[in-house]
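Of the protein chains in this complex, one is absent; all others appear in place.
Naming follows writing order (A, B and C), and every chain is counted from residue 1.
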Amino acid sequence: MLTIIKNRVTQLVVVLFILSLFTFTLMKMAPGDPVLTILNADEMVVTEEDQAELRNKLGFDQPLYVQYGKWMFNLMQLDLGKSYMSGKPVIEELLTRIPITAELTFFAMTIMLCITVPLGVWSAKYVNKWPDQFSRFLALIGASIPNFWLGLILIYLFAFKLGVLPSSGIGSYSQIILPAFTLGFTFAVVYARLLRAGLLQSLSEDYIYAARARGVKEWRILWLHAFRTAVLPVLTIFGLSLGSFLGGAVVVEILFSWPGLGSLAVDAIFNRDYPVIQGYVLLTGVFVVLTNLLVDLSYYVIDPRMKRKEEAL
Amino acid sequence: MNIQMPRINRVPFFFKNQNLLIQCGIIFFIIITLTTLIGPFIVPNDPLTANMSERLAPPSSAYPLGTDHMGRCIFSRLIVGAQSTLGITALVVATVALIGIPIGLVIGYIGGRLDTVFMRVADGILALPEFILAIAIAGFLGPSLTNLMISIVFVKWIAYTRVVRSIVITERNKDYVQAAKVGGSSNWKIIRRHMFPQIVSPVLVLATLDIGKVILTISSLSYLGLGAQPPAPEWGAMLNDGRPYFQSAPELMIYPGLAIFFVVLAFNLMGEGLRDKWDVKSR
Amino acid sequence: MLHVNSISKTYHSKPALNDISLTVQHGESIGIIGESGSGKSTLGKIILGLDKPDQGEVHFRGNNLHTLNGKALKKLRRQLQIVFQDSAGSLNPKLPVWKSVVEPLENYPDVIPSFLKEVRHNRKKMAEVLFQKVGLSPELLERYPHQLSGGQKQRIAVARGITLEPDLLVCDEPTSSLDVSVQAQVLNLLKKLQKDLNLSFLFISHDIAAVQFMCERIVVLKEGLAVDSFLTEDLFSQSRHPYTKLLVEMSMEQENKIEENQHFYT
Partner (left out) sequence: MIENKTTATSENNLLVVENLSVTVRNSREKLIRNLHFSIPQGEIFGLVGESGSGKSLTATVILGMLSKSLEVTSGSVKLGQSEITSLSERELRNIRGKEIAYLSQNYQSFFTPFIKVGKQFIEIIRCHTDMSRKEARKVAIHWLNKVHLPAERVFNSFSDELSGGQLQRAAIASAIMFRPKLIIADEPTTALDVLTGERILDLLSELKEELNCSILLISHDLKHIINRTRTVGVMYGGRIVEIGKTSAVLANPIHPYTDLLLQSRLRLNKHIQHELPTMLGEPGLIAEEGCPFSKRCPSVRESCSNKVPMSSLGTHHSAACHLVKAEREERYVTR
């Protein structure tokens, strides 16, 4: 197990290096001079000296690799520079937004689990019967509906027409229902299909037949013998589609005026606040890589065979 | 147990015939294609002409679906918007497949160190999901449709390479490939003749389903203002335009949303149908 | 014709083959017996050049198989063909079977096997002749593997094996995935083809009875070691290795029981 973790962590470092190089390059490629942005050149007269002074202060007059080195060095200390707009350190901006987005993500995932697991199990149990068809129908809808549009419809229905739930804002549980559902639903129904397929596959294994022949109770067969491997494909796809999930979170945050990381990033884009965009991209990158690492490791916990196979090599 | 179970068709309502899925999808698809191709020539109004005196007009003979907040014909904008949304999507998916498939074939077949290196690079790129990448590129290089397309292509080809690679890796160790080698077939011939046919159906299914996904991504980003820029009649952008009015004029967001929904549904139906028909396992 | 010179092979730090040597003369058939894990399939793959030994070398008609490259290897390969155990996996599921059968002929346009002289220009006709040779009706030409029974598929695999009229045909457990009533059919076919085409066989099997029927010489593999090697007629000799004796004894016990019963009644 330790060697596996060691391998994965080495991988992680490589990936993070590529990621940092990538964002740094993008930042350098960006049009417009950040110095002018900071000095607010549109509205004020800026002298050459002022510019040169700031450039020197920011280190923009040094060769690129030195800049990258310094940038990396700062990055190691979690120093991502200061936001052009607010003047606060980027890391501070991010840290205040993380819990807000985390809350949304957490509730969305909870809703997702609450839909995925029962729906997946239910449709696997009644293959080709109406529950199965119903879940298929839901999955087709879920995969075809743009989630911002779903959100708009929900707002229209529940906030404007029925007036039972607030359309935006943050703070109370009633405010989290709509955004979390909007984010969770489209993924939940698609994952439910994956879970169903995984269950059908694992329920047809010989060892399930053997367990039944030993008189093992049906619920034990489903949850202890079959469910475990059925989760694997769902986890894989979850890891791969984590990006779309985070993307969906951005859309939902904008839609419901949810002041999380997504809102921060979109605001930053329109204000050309490069350090903030960079911080956001790096943060999500690290998050995606770490989550996928966890997904990978969870395989070994779920199915110890893999661990032994890999260690034998 | 290795008892072969005959397939039984006792499926309720409209899923009764698996081919029905494809048929529905194909009918949708034909309608969509026709709309895209001839739509711009038959639209009643210029999609870009604003007419402030006719703002938010209800449906009428002149404006079949009414007008938007700038007095533009919604119907015309939808039809013309189909062209840009679908055209871009088709271009993106085709590019992605053309890049991804050959790389997957070669990497999967050769394997070894090349494969390891590729998987590392792929992991690195996948750490930047297309949506986030799009945000990054839009953020640094400015929001535009071209930048959006670049960012999707940049990430998406890996999915194709992965699918192709994993099929090739399973197949290349099978006896029939060994037999072809023993029979003197060159590697190129084995790839062409034995590997390629194996990947056609999974890749077609993947591509069909991806068209829907790409449409959703593009329209989401356009909705955020990071894709198509106003006044282009792109569906996501239209939704964004309509947002301030949707309490008073919900149709501004209902129509483009429905358009996106049905087009994506069509491709999903087709993809699902093809997957069932060819019995493609999702990898 | 084929010399295997003390080859060894290790998989995942477990020895699969340990210092194996054997020779096959022209027209001779050699049987390799071993249980699962004895390394017999690995040996077959190495002899075909599909795998490389860690040590030792394989000489075929005077050439070292594992140092040859490109054209020379291709030329040599023509003489070395194989029939796999799993008839389902050894045919491409997406190709009509006749295409699988004639594929080797496309790769060697200069090779004109004696039995295909008249039809060498026509791929379909060649397939027809080959089908006839393995006792299949030409109606099956256009079928796909999944539309055929196990025995039919294995016949097709045999047809592909002989397409190029090779010197040596490696048969890796050609009957063990077949139903009992079909095994004998395929063995008869192989034996007949061997005689007709003057083939050499390397017949790999776990079934001592099948090997006895097919081969003139037998090598017994156990955990990667060749523990015994003898002429088939000496199978029952007292000087056999204890492991060989054990295998024979097991097999004979069942036989005796049947015969005993038959004698009891008659």
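Observations on the structure shown:
The definition used in the following text is that a residue touches a chain if its C-beta (ideal position, glycine included) is under 8 Å from a C-beta of that chain, and two chains touch if they have at least 3 such contacts.
Just so we're clear, the structure is a prediction, and the values are computed from it rather than from any experiment.
Touching the missing chain, out of C:35, C:54 or C:118, is residue C:35. Contact with the omitted chain, checked across A:229, A:244, A:263 or A:292, is made by A:229.
Not every partner is drawn; the one left out touches subunit A at residues 205-218, 220, 224-225, 228-229, 302-305, 308.
In the full complex, subunit C contacts the hidden chain through residues 35-36, 149-152, 179-185, 187-188, 191, 206-210, 212-213, 232-233, 235-236, 246-248, 250-255, 257-258, 261-262, 264-266.
Rule of thumb we're sticking to: only the chains that are shown with their structure count from here on.
Between subunit A and subunit B the centroid-to-centroid distance comes to 21 Å (mean Cα coordinates, whole Å). Centre-to-centre separation of subunit B and subunit C, using mean CA positions: 49 Å. By the touch criterion given at the top, residues 1, 8, 10-13, 15, 120-121, 123-132, 134-143, 155, 209, 212-213, 216-217, 219-220, 223-226, 236, 239, 243, 246-247, 250, 253-254, 257, 260-262, 264-265, 268-269, 272, 282 of subunit B touch subunit A in their complex. Per the touch definition, subunit C reaches subunit B in the complex via residues 45, 48, 50, 74, 77-78, 80-82, 84-86, 89-92, 94-95, 100, 103-104, 107-108, 157, 160, 163-164.
Across the interface of their complex, subunit B is touched by residues 11, 14-16, 18-19, 22-23, 26-27, 29-31, 128-130, 133, 136, 140-141, 143-149, 152-153, 156, 160, 194, 197, 206, 209, 233, 237, 240, 242-244, 246-248, 250-251, 254, 265-266, 268-270, 272, 274, 277, 280-281, 284-286, 288-289, 292 of subunit A.
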